[in-house]
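Note that this complex is displayed minus one protein chain, with the remaining chains in position.
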Amino acid sequence: MEFFERFALPHPDPMIYASMVAIVVVSIAIVAGLTYFKKWGYLWNEWLTTTDHKRIGIMYLISALLMLFRGGADAVMMRIQLSSPEMEFLNAQHYNEVFTTHGVVMIFFMAMPFVIGLMNYIVPLQIGARDVAFPRLNALSFWMFFAGAMLFNISFVVGGSPDAGWTNYFPLAGNEFSPTVGVNYYMWALQISGLGTLMTGINFLVTIFKMRAPGMKLMKMPMFTWSALITNVIIIFAFPVLTVALLMGTLDRQFGTALFTTGSGGMDMYWANLFWVWGHPEVYILILPAFGIYSEIISTFSQRNLYGYKSMVGSMVLISLLSFFVWVHHFFTMGQGALTNSIFSITTMAIAIPTGIKIFNWLLTMWKGKIRFTVPMLYSVAFIPLFTVGGVTGVMLAMASADYQYHNTMFLVAHFHNTIIPGVVYAMLAGLTYWWPKMFGFKLNERIGKWAFWFNVIGFVLAFFPMYLTGLDGQARRMYTYSESTGFGPMNMIAFVGAGLFAIAFILIAYNVFYSFKHSPRNIGDDPWNGRSLEWATHNPVPAYNFAIEPEVESSQAFWDHKQKKHNLFKGKISKIHMPNNSGIPIIMAGILFVFGFSFVFSIWPAVIIAAVAFFACMIYSSFENDQGRYISEQEIKETEAKFGGDSK
Amino acid sequence: MKAKWAFLTLVFTIFTVLTGCEPLLVLDPKGPQAETTSNVIWISIISMSFIVITVLVLLVIILSKYRASKQPADYEPPHIEGHPVVEGTIIGIPILIVIFLSVVSVISSYQVESTPAGYEDEEPLVIYASSSNWKWHFSYPEQDIETVNYVFFPANRSIQFKLYSYGPITSFWIPQLAGQKYAMGDMVTKINLAADAPGEFMGRNANFSGEGFAENTFNATALSQEDFDKWVEDIKKTEDPITEEKFNELLQPGHLGQLSFTGTHLDFSPAPEGEHAGHQHGDSSDKNHSEHEQNNKDKSSK
Partner (left out) sequence: MNIDQTKPLEYGTHKNEMNILGFWIFLGAEIMLFATLFTSYFIYENRIGSGPSGAEIFEITPVLIETIVLLTSSFTIGLAINAMRLNRTKATLWFLAITLVLGATFLSVEIYEFIHYYHIGVTLQTSGFTGILLTTLGTHGAHVTFGLFWGIAIFLQIKKRGLTLETANKSFIYSLYWHFLDVMWIFIFSFIYLKGMM
């Protein structure tokens, strides 16, 4: 009996039962639909087993958008609950679960796949490669992320969601104070998807180091590729720390070790240290690719080269180094003394210098340009002032003495949303709109896009700027309610209205996809934005082999120079191209990991052992398999190129 | 674009007006420590506004001057790699600002950790503040009394709170008197503060600690020395002594009103400092060690 009780929801609620029903209904509908339209084969052959970086990129993006709506729903619930004093929409326990899943979903399962998805699609194209270095590993990375995401998402219908905050501080997250399986889900969902991310890091580093087109020296890479390179270096150094932290957390919760407990020599503060040694670099894992995207977009739509290329690269390198030496600023108030606080205060503020350089470089890129206000450019333009506000409040938080007052308040919440939303989310929306025609062969509607943009910006400002004030007025974060006498009511009401506008913006974006799919013209050519880097030198949509002829590069904006007739990109001749085969192994391995994670969460040891054995069996099978890939013949390439009306360039 | 700036101006005006009406707690200090943090906040707001305004002005100028609609169709933007003077400036100015703020940050970090300014030559009154789910326990070793969820202390006197926790990490915070500090299970942290005048202040746990976190608050009241002494007298006369049994009962998760006791729990449940700290390899565990060694020898001799 006890065995089954663990699967029950510890804190049931009509809303959760409703979502259970919804999940079951949608799943049945999907299965029935696929069967009825006989699409199982298509799905399996073209998507689930694919090793094509472009398709994997698109699957990442779809997952990220789904998770954006999941995390967004959490956010709206929180804003409703706080919209007025003594609100009774959620109780304390549900509120705690909601803000925990909001944080985890948005960082791990929305921002990360969004960044990695765009990297997947764009980086090989920008460096003139035909795929990533290890296509099958790439598929495995994606499916492991997906398995982790699904594992995390079933937590709220089977056994209960984690409720100790996305930072998951011990001892609150330990067995004594979080007795349900929720935090176990946290540990395993992040462990599985985190290992997937680590493999992505290895894959992209090798891709960027070894697969660049002839002539593309490191200092001739487009800025987004540079940002991807540095991001992946950070991933390699940061994610193993998370792996160890999660392992130690699992041992504490499921094997009774005394690592983060307060007795028997345990140390609760050590979790916080490990978490942020990974966590702060993680922030830059998200923001650096965003910087890369803005660099591409601002340069394209100002119709000018990127100002200060070298200082842009240098500042990213500096940020990546500094990001490992600032983690203590997440807990200045832990009592480590004025000296330690002073040191970390200075290292933190030092990050403002390279970031400032980048802001001014973007401004100087627009200077003397010819600025076109398309949707991607609007997001980039809004990003500059909004992110500056986010950045300077970061400097304010970095002042250790003042942080004693900001810490754990809504001021902090306002700050990091102020950097992550204009920084990362706008970059993702801008990048998605910018590269959309490359992915799908048509543009997203500009008019609806601009409406969505304005709702987005106004919603953002209304939702988050009031929090700076309530924070300074003493509203701690993660409080599920407050009394009227605190005076937090009006500001939270404004924030609620902002959240509503924000939600409308995302609904408009979803509608735009649907609308543009039906109505947008398909005859936009290969280079609809007048782009500058190699991805625009491919056909639209991109054929499986990307480039029929390997491009030869001489500058950081190779395609622009090609269009200006300064040099010829495609000098070679068409010959057969080697491509990787599809493989079902990655999705099977990820499925096994899902079973492994789920069984581990509930301590079902026989299933854990069977899944582990099956996983290693897959690895051995994979090792013995003799898969040499396949060749696309010269004839086939010529036919494809002719279909695009190309002169087989 | 114009609508956006108009809108931003509107938002900022609303903010200024609202902040003008009712001072925000953190910026309305009632003691030297909170005064320091408030000053630091204002210094940083002012220097940071300089940057925000510079960026905004540059952005507006550039956007209005170089938009495509304002330029001739045949305008070809130039290719500019960069310029040492310009790049030197955009590196140099942020460096200067960061150096300035670093100095402010370091000096004030030491200030908020030390005895409040103006109270350096007197011994602080020590109060132990420990948290349990979701309460605060205040122990006065000197007065030998204990309270729950409220703390009285004399105004115009340096107070040292020694913080620790019987549960999750919490954060002790009285915004108008000083910034916060964590209370943890295996070590004692300290907050030094003083109130410039008698008054009542909001105090709370600021660090998420589970279901009852939102209501994890306490009242902090500064009294004149006279009133404080009288209050201590009263407690000693009217309240029951705290026992280990009673204290363990209080530690159970839940909310309690304000309670007072004579005696402190420090006698039977000492704070994790000195030999009781989590870092246990001092005298207290020596006995266990030798037992283990004994076991070792027994095992190996078999």
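First chain written, first letter: the chains are A and B, and each begins at residue 1.
In the analysis below, a residue touches a chain if its C-beta (ideal position, glycine included) is under 8 Å from a C-beta of that chain, and two chains touch if they have at least 3 such contacts.
Everything numeric in this text was worked out from a predicted model, so none of it was measured.
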Residue among A:M221, A:M267, A:V326 or A:L569 that touches the chain left out of view: A:M267
Residue touching the undisplayed chain, where the options are A:I16, A:L251, A:L318 or A:I610: A:L251
From A:F134, A:W367 or A:W536, residue that would touch the chain that is not displayed: A:F134
Of A:P85, A:G215, A:P240 or A:G441, the one touching the omitted chain in the full complex: A:P240
Positions on chain A where the hidden chain makes contact: 133-134, 198, 201-203, 205-206, 209-211, 236-241, 243-245, 247-248, 251, 255-259, 263-267, 270, 274, 277, 578, 616, 620, 623-624
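Please note the rule applied: only the chains that are shown with their structure count from here on.
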Where chain A and chain B are represented by their mean Cα positions, the distance between them in whole Å: 32
In the complex with chain B, residue positions of chain A that touch it: 92-93, 96, 163-165, 169, 171-172, 177, 262-263, 265-269, 272, 302-305, 307-311, 331, 333-335, 337-338, 341-342, 345-346, 349-350, 352-353, 356-357, 359-361, 363-364, 366-373, 381-382, 384-385, 388-389, 392-393, 395-396, 398-405, 407-409, 454, 457-458, 461-462, 465, 469, 472-474, 476-482, 487, 490-491
Chain A contact footprint on chain B (complex, rising order): 4, 7-8, 11, 15, 18-19, 22, 24-27, 34, 36-38, 40-41, 44-45, 48, 51-52, 55-56, 58-59, 62-63, 66-68, 71, 75, 77-82, 86-87, 90-91, 93-95, 97-98, 101-102, 104-106, 108-114, 133, 167-169, 171, 173, 175, 178-182, 184-187, 189-190, 202, 204-214, 278, 280
